[in-house]
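One protein chain is absent from this view; the other protein chains keep their places.
Up next is chain A:
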Amino acid sequence: MALLRTLLMVLAIAFSATVTRAVLPDEVLEDPVLESRARALSAELRCLVCQNQSIDDSNAELARDLRILVRERLVAGDTNEEVMAFIVSRYGEFVLLKPKFSIQNLALWGTPLVVILAGAGFLLLRGRGARTQPGRLSADEEERLGEILRERDRPN
């Protein structure tokens, strides 16, 4: 179902003033180390006017502004964390494609771990139960079995 996505993308393109492609040559930093850090950070920042697209992929003007902002902060000597903190302080947590580890997002980050542990735990317990299940017969069953065997062995 790439349909809806493409539809929305087209809308985003239509609303942005000009059609540009993501990262433009004039944005690229001279220092390859800084540039690769900028690309990595861009991939984790949401283009605010797009549908679930990072600023690294987006064509929107706003995404370009944000990409340039990230690079300016990096050139100014910020660490990756400082850049992200700066952008979040300006645009809110919505801008992060990878939500923070926080109480609010506990259920989000915790689900995979809880599900797999609960599943494994359930299987372990059940496995132990299943192995002990076909255990000894109860007294009643022993008696009934004895009766059947005696019945069979009785000479006619």
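The rule is short, and it goes like this: a residue touches a chain if its C-beta (ideal position, glycine included) is under 8 Å from a C-beta of that chain, and two chains touch if they have at least 3 such contacts; residues count from 1.
Here is the rule we go by: contacts and distances are computed from a predicted model.
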{"item": "Absent chain [UniProt protein name; select from \"Formate dehydrogenase beta subunit\", \"NADH-quinone oxidoreductase subunit G\", \"Branched-chain amino acid ABC transporter substrate-binding protein\" or \"Heme lyase CcmF/NrfE family subunit\"]", "value": "\"Heme lyase CcmF/NrfE family subunit\""}
{"item": "Where the missing chain touches chain A, by residue", "value": "1-10, 13-14, 18-25, 28, 43-44, 46, 51-54, 57, 92-99, 104-105, 107-109, 111-112, 115-116, 119-120, 123, 127, 130-131, 133-134"}
